[in-house]
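Quick notes on the structure that follows.
For this depiction, one protein chain was excluded, whereas all remaining protein chains were kept in their positions.
Just so it is clear, A and B label the chains in written order, and each chain counts residues from 1 on its own.
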Amino acid sequence: MTAEQIIGKSVPRKEGRDKVTGAAQYIDDMTLPGMLYGATVRSQIPRGIIKKISFDPQFDWSEFVIVTAKDIPGKNCIALIGDDQPCLADRNVNHPEEPILLLARADPHLLRKAVDAVSIEYEPLPAIFTVEESEQCSQVIWGADNTFKTFLIAKGDVDSVWVKADYIVEGEYTTGAQEQLYIENNGVIAAFDAAQGVTVWGSLQCPYYVHKALMALCNLPEDKVRVVQMETGGAFGGKEDYPSMIAGHAALLAMKSGRPVKIIYDRLEDMTATTKRHPSRTRHRTAVNKDGKILGGEIEFTIDGGAYATLSSVVLSRGTIHAGGPYYWPSVRIRGKAVATNAPPHGAFRGFGAPQSLFAMERHMDRIAQAVGLSPVEIRRRNFLKPGQTTTTEQTIREEINLGKLLDRALELSDYTSKKKKFTQANESSPIKKGMGIATFLHGAGFTGSGERYLASVVGVEGCTDGTVRVLVSSTEFGQGTNTVLCQIAAEALDLSYADVQIAQPDTNQVPNSGPTVASRTAMVVGNLVRSAAVGVKQTLIAEGILRSSYSPEEFRAACQRYIAKHGQLRSLARYDPPEGVYWDDQKYRGEAYAAFAWAVYIAEVAVDLSTYSARVEDFVALQEVGRVLHPILAKGQIAGGVAQGIGFTLYERVVWQNGRMQNGQMTNYIMPTSADLPDIRVFFEEMGNVHGAYGAKGIGELPMDGPAPAIVNAIEDALGTHFDSIPLLPEDIFDALSKTVSAGGEQ
Amino acid sequence: MTTVMTTGSSEHRGKCELSLTVNGEAKTVRVYPMERLLDVLRHELKLTGTKEGCGEGECGSCSVLINGELVNSCLIPILQAAGSNLTTIEGLAEGPQLSAVQKAFLECGGAQCGICTPGMILASCHLLDKKPEPTLDDIRDGLSGNLCRCTGYIQIFDAVAEAARRRDPA
Partner (left out) sequence: MRSNPADYKLIAPGKLDAVVTLLAQEPGQWLPIAGGTDLIVQYAAGKLSARKLVSIWNLAELRAIEILPDEIRIGAGCTYTRLREHQVIAREFPMLASAARWTGGIANQNRGTLGGNIVNASPAADSLPALLAYEAELILLSVRGERRVPYLGFHTGYKQMNLAPDELIRAICLRPAFSGYLHYARKVGARNAQAISKVCIAALGRLRDGQRTSEVGGQMGGAIEDVRIAVGSVAPVPLRLTELEQMVRGKSVDSELAQQARKASASAIQPIDDIRSTARYRSAVLGNLVAEFIEQLGIPGSPSGKTA
């Protein structure tokens, strides 16, 4: 067993050269002969019935392709988990910007006027916009009671803890919507002919999700739908399910016109019409003893799903399972609920429910600390999960994680103790108040419970005629390093050089379904399958007798070429095999929720300028235990980027809603941090290996989204002594809270 | 600067012929004067390395150099670029040889999804031309008009600092 040559090294990004030379092909860089451009006519009201659609008679419609719901060959839905979301609204509209009809034309400049020349008469219906309105059911807009999904996690005997408690601590915490704000807007090109069927090229995360949706929409069999992922300029979950919608639209136009059709959103359309992070409300009621130990509690976690179910049940699942944080709960009852409102459906965004419920948990821990009279450090230390203990879903922690030690290391790296002391003193006289805040948390990688088993991912590795090797997965690259890491794994498994391994463009005609590129599963789950498939290639050659068990890259290349010359193809497939003894009960929501957890301690230092009420993160320490770091630069880049998005989520990014429509759908008014706004984000890793992941890796892509918000708000409270339980937390909100404090006579 | 208005077929009514130099090559385009430089680069000249992220001059993905000055090409009517000397991302490498900034971006993790990268690299080149030995504050300021959603900027700063170390003094 030789030392690892490639794993753990920062090899060059596989597609990096194309990216730094402008050669990388994103969907808007592509054109096809005879191509038309498409545009979408959308609802201007949040809820109602379409009474009449009129086309301005003064407008020349002769060269336009027009598609309505009536043109849909298959089922008018975007098939995902449920089928409730229409591809084109037919009679009812349930959110602003809901797509109603489609136009296409060769000259894209003529589309805007055409969209404006379509008038739609509605009979408006009363609409609802908040979780509370949805719960009250004054209007029932979905199902029987506006509820997409509920979950119940019940452990131990919650009802008995209250009498034993020395403290009962309550809190309510809310988070707002967040726009993924990938710098490349959604876009696709679709083409159709009777022989090949529909082909879609696009900016997307999950080619097989789009494939499935198009089959149902276009009424085509599996082999008459082809989806190809182009270079994708950021996704973060925002291109997990939405591409099925835009692909469906382009496909319908292509089918009707017989021409290829490109639809590219501009920023305003992308922001106002596509998915965002689910707004959330979490209520905690916790029984704590005088030593600060959690005896038990109730958690109610509610998310706003927008108008259709889409991914809300899965977001809810993850948020509910993570709601208890990295702590030991002897007893707990967690009720998760996803409800409907008349906003565009909310969807996946890095973290996928966990940032919401973990924000609440970590804010609540500081509140518990205050109630009991312990420090934020001590309250966490006393409640951390230890190996052998069980989580809220009764999953036994089997790895030797030591959260107390992780916390110690983070405290040291951030100089927490001495800074806190310094700030407490300086804050008395300074107009700039400084504070320190901690968040400790976990993030489960891979699909929940039986999810990976259900996905049954398949991966291929094949030999090429030039003797190199190609990885075949539907897992997509969108900046996080899929191409690089999977090639590293294959190269390592085959004892080849990194340059000898390529990865195929995700094309459903060419690659098997390795599952969606979500849930931080690619390195860990798909990577493991790549390793197996690579080993399979090696074993095939060895079994053929043309390769010894120990070989040089040249010998491998020769054997590979020899085999292909003789047999025509050298390909090995690996299918996901659930690990032994992993048990999950979907009914009781109990058992091994995730194959692996990553663990983290994040510490934020903030400064609040009381002349402007703005809070700024001055220093940020992100320490995480992630199994094995496969590629140091990529891993650090993931954490830094995730923390930056977390800082945005907390202090800068507010979606301004009016009647269900986003009002600030431009980069001028939806504020993400610039290079002048972020502190140095200091990233550190602990490595412990992981039984299930490729070369010991655990998923890391979403983990960094969970910690920044509570660490920062905890720090702001430390600086100001005022409770803040809602994000985004803008200077205006800090000002309003401080004014209330003043007018209430200075009470906290 | 004058324009040549052609009175040819109705298809070309309103279009004019404009000349400019792009990455050292003389180019002539027949376009409406109000077409955005960004669109002329991408559609007429087929230089798709320059990207559109926002269309409002906020994200910097469309950054190019006009006569050595960094500008947002989504905000420039092509008529105003006539006669100028443009550098786009395609003009940085010399054949297979990448520029110092491009190499540094590759080695330091400065590019993740890559969509902001062309603009970010040009902004970095522009910064280093003006400040060959930038402080971290100089780098932050020089890149503050280029948004990156993937990196949190940290490894971009690393890349620019590394490029500064490697570049020959002008």
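One rule holds for everything that comes next: contacts are C-beta pairs under 8 Å (C-beta built on N, C-alpha and C of every residue); 3 or more make two chains touch, one makes a residue touch a chain.
The model shown is predicted, which means the values in this text are computed figures rather than measured ones.
**Student:** By the document's own contact criterion, which visible chains does the hidden chain reach in the full complex?
**Tutor:** Within the full complex, the chain left out of view touches A, B.
**Student:** Which one touches the absent chain: A:N94, A:T674 or A:N690?
**Tutor:** Going through A:N94, A:T674 or A:N690 one by one, A:T674 is the residue touching the chain not shown.
**Student:** Which of these touches the unseen chain: A:A69, A:L110 or A:V535?
**Tutor:** Touches the omitted chain: A:L110.
**Student:** Would you mind spotting which of B:T50, B:S63 or B:T88 touches the chain that isn't drawn?
**Tutor:** Final answer for the missing-chain contact: B:S63.
**Student:** Looking beyond the chains shown, say which of B:C108, B:A123 or B:V160 touches the absent one.
**Tutor:** Checking the options B:C108, B:A123 or B:V160, the one contacting the hidden chain is B:A123.
**Student:** Applying the definition given at the start, please give the residues of chain B touching the unseen chain.
**Tutor:** 1-3, 14, 31-36, 39, 55-58, 60, 63, 69-72, 74-77, 79-80, 82, 123, 126-127, 141-142, 144-146
**Student:** Tell me which stretches of chain A touch the chain missing from the display.
**Tutor:** 108-110, 112-113, 266, 268, 610-614, 652, 656, 663-664, 668-669, 671, 673-677, 730-732, 735-736, 739
Everything that follows uses one rule, which is that only the chains that are shown with their structure count from here on.
**Student:** Distance between chain A and chain B based on Cα centroids, please, to the nearest Å.
**Tutor:** 31
**Student:** Could you please specify the touching residues of chain A with respect to chain B in the complex?
**Tutor:** Per the stated touch rule, the residues are 10, 12-13, 15-26, 28-29, 180-185, 231-236, 266-267, 478-481, 633-634, 636-637, 640-645, 666-668, 672, 674-676, 678, 680-681, 683.
**Student:** Note which residues of chain B are touching chain A in the complex, please.
**Tutor:** Per the touch definition, chain B meets chain A at residues 42, 47-56, 58-59, 61, 88-90, 92-93, 98, 102, 105-118, 121, 139-141, 143-157.
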